[in-house]
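A single protein chain has been removed from this complex, and every other one stays in its place.
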Amino acid sequence: MAFFVARRLLYLLPVLIAVSLLTFSIASLLPGDLALTILADQATPENLAALRRDMGLDQPIWQRYFIWLGNVLQGDFGRSFRTGQTVLQAVAERLPVSIELMLLAQLGALAIGVPLAIICAARSGGPFDRFMTGTAFGMLSVPTFLSAILLIYLFAVELRWLPATGYVPFAEDPLGNLRFFVLPSLTLALAEWPGIMRILRSDMIATLQEDYISLAKAKGLTPARILFVHALKPSSLTLVTITGINIGRLIGGALIVETIFALPGIGRLLVGAILTRDLIILQGVVLLVAAGFVIMNFIVDLLYAVLDPRIRHGHA
Amino acid sequence: MATLELDLAEEAVTEPVRKGRRLGVLFWGAIGWMIFVFALAMFAPLLPIADPTTMDMLERRAPFSAAHWLGTDGLGRDELSRLIYGARISLVVGLCAPLIGLTFGGALGMLSGYFRGRLGSFVVGAMDVLLAFPPLILVLAVIAFVGQSIFNLTLILGVLGIPAFMRVARAATLTLSRREFVIAAEALGASHARILLRELLPNVILPLFAFFLLGVAVVIVVEGSLSFLGLGVPPPISSWGSMIGEGRESLDVAPRLAFIPAVAMFLTVLSFNLVGDTLRALTDPRQGAL
Partner (left out) sequence: MTGTTLLSVENVVVDLPTPRGNLRAVDRVNLTVGAGQTLGVVGESGCGKTMLSRAILQLLPKKAKLGGRVMFDGQDLVSLDREALRKLRGRSLAVVFQDPMTSLNPVLTIGTQLIETLQAHLELDIAAARKRSVELLTAVGIPAPEQRLTQYPHQLSGGMRQRVAIAIALSCEPKLLIADEPTTALDVTIQAQILDLLAREQRRRHMAMILITHDLGVVAGRTDEVAVMYAGRVVERAPTLALFKKMRMPYTEALLAAIPKLDAAPHTVLPAISGRPPDPTRPIKGCSFSPRCRYAVARCHQEKPGLTEAETPAHQFACFHPIEMPATVPA
């Protein structure tokens, strides 16, 4: 186990370095002049040159990378030239919103996908299974923003049950906070459940063919125990894998959903930074999100090892 | 002792193989819809429809009429015409971007799968780095710096598709290069280029094409999402995503402005997914029935 963790950690480092390189080069190598963007209309050759000198833009590119990386490693991701807020402040302020959204969405997707997968696998080939498999396939073709529009139209415009946009912090008004989160997390969950259901279903159908399931039946265990303990537990590894693969999609989906429902999360910070050309915020947020993504995948890998006794004991 | 395994028969019974290669009504319906959308988009300038950018402030959000079959949008532009011109954007970006992935990803995957060794590991490693970014975030970051245009959007979406195509091509090549016909060609002294192009490519291209169709569906969705957020194709070009985004503002008075392009987009994405998934199932190299 320790060896496993060490090996994954060793792999993590070069990926993180590459991520920082790529982020830096997007911001520095691609066409577009940071100093010009900041000064916009007020740009004169003199103050442009002065600003470039202040920001170190006149130095060679590799030197700038190491200076930037050094700052980043000390926790200095830069400061927005529009709001004056540091990247870390801005991210820290908005991170809880994004995490709450993604957690609620993932829970919702699991709550829809897992029971459906179990029922379909237990009755595979039956009418319910065929109907749900078809529905899941159809749902995979519904973009997040489409289900968002549909949910807004249904629950906010027609029925007027839930707010379409807005946010209050959980600490101020827990119930109100959750009310604002219902539609956004449901939107994201609608995009995520078909994948969960499809993979878990086919995985469980395969598991249900195993000898140990026959033995579990021959032991006279209850159908519920066979399904939930003997069949679902081996498949839970798959569930962790799906969750891992879905994190990237989830982050992208959260960005769209936050923007549509006006939730002040990381995604909206990023979109805002793009629209106002706030490049320092943009660079910092992209780096942090990518690093967070890499680390989350690392955690999923570890979780996988913890769940599978064969990997845990170094047999794989 | 000669054996006939009953257990195999048992498996065949519990998981029946789909009989024959009947593709079904849905498959052909999807093909039909794809051709329909394709034809409309291709011949849009020849069709007797209004200009998609001409505004008519007196005819804002007009209902269905003989002059405007699907009514007009918030700026009095003909909805049907915008829908058809929007299909052009979706299809151009949707087909060109995966084509980039198919070409470069396919080539890299075949090379790394055939030569393996250090080249293979390097390519896989490089792709892992690209995959270390949440895709939508990377697209937005690049778009933000290079600016919004159809060309930039297609290019970045195409580059981001390379790792996925590479994986498919590499996996197929790895399996195929252990097959007898490749080993036989090697034994006969065929050059690497000949083996790659004449022996491997015809077999790898099928699963890659199925994956390409699925890629089209993904790119149409991503382009739609970006345009919906106002970060995709720049206005006044009409795109399904931006139409839905604009229609969202008038959900309470004219929900059709959002839902008509939404249905068009859903049907198109569903069609590509359906056809792609069917072909993928048919060409899956793991079934070994080539």
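Here the chain labels run A and B in written order, and each chain numbers its own residues starting at 1.
One rule holds in what follows: contacts are C-beta pairs under 8 Å (C-beta built on N, C-alpha and C of every residue); 3 or more make two chains touch, one makes a residue touch a chain.
Just so we're clear, the structure is a prediction, and the values are computed from it rather than from any experiment.
S.K.: Considering the whole complex, which of A:Arg7, A:Arg130 or A:Lys233 touches the chain not shown?
M.R.: Selected residue, touching the omitted chain: A:Lys233.
S.K.: Please identify which residue in A:Gln59, A:Thr165 or A:Thr222 touches the non-displayed chain.
M.R.: Only one of A:Gln59, A:Thr165 or A:Thr222 touches the chain omitted from view, namely A:Thr222.
S.K.: Considering the entire assembly, which residues of chain A contact the chain that has been omitted?
M.R.: Answer for chain A: residues 210-212, 214-223, 225, 229-230, 233-234, 237, 307-310, 313, 315 touch the chain left out.
Simple rule for what comes next: only the chains that are shown with their structure count from here on.
S.K.: Under the touch definition given earlier, write down the residues of chain A that touch chain B in their complex.
M.R.: Chain A reaches chain B through residues 15, 18-19, 22-23, 26-27, 30-32, 125, 137-138, 140-146, 149-150, 152-153, 157, 205, 209, 247-249, 251-253, 255-256, 259-260, 270-271, 273-275, 277, 279, 282-283, 286, 289-290, 293-294, 297.
S.K.: In the complex of these two chains, what residues of chain B are touching chain A?
M.R.: 11, 14-16, 128-129, 131-138, 140-147, 217, 221, 224-225, 228-231, 241, 244-245, 247-248, 251-252, 255, 258-259, 262, 265-266, 269-270, 273-274, 277
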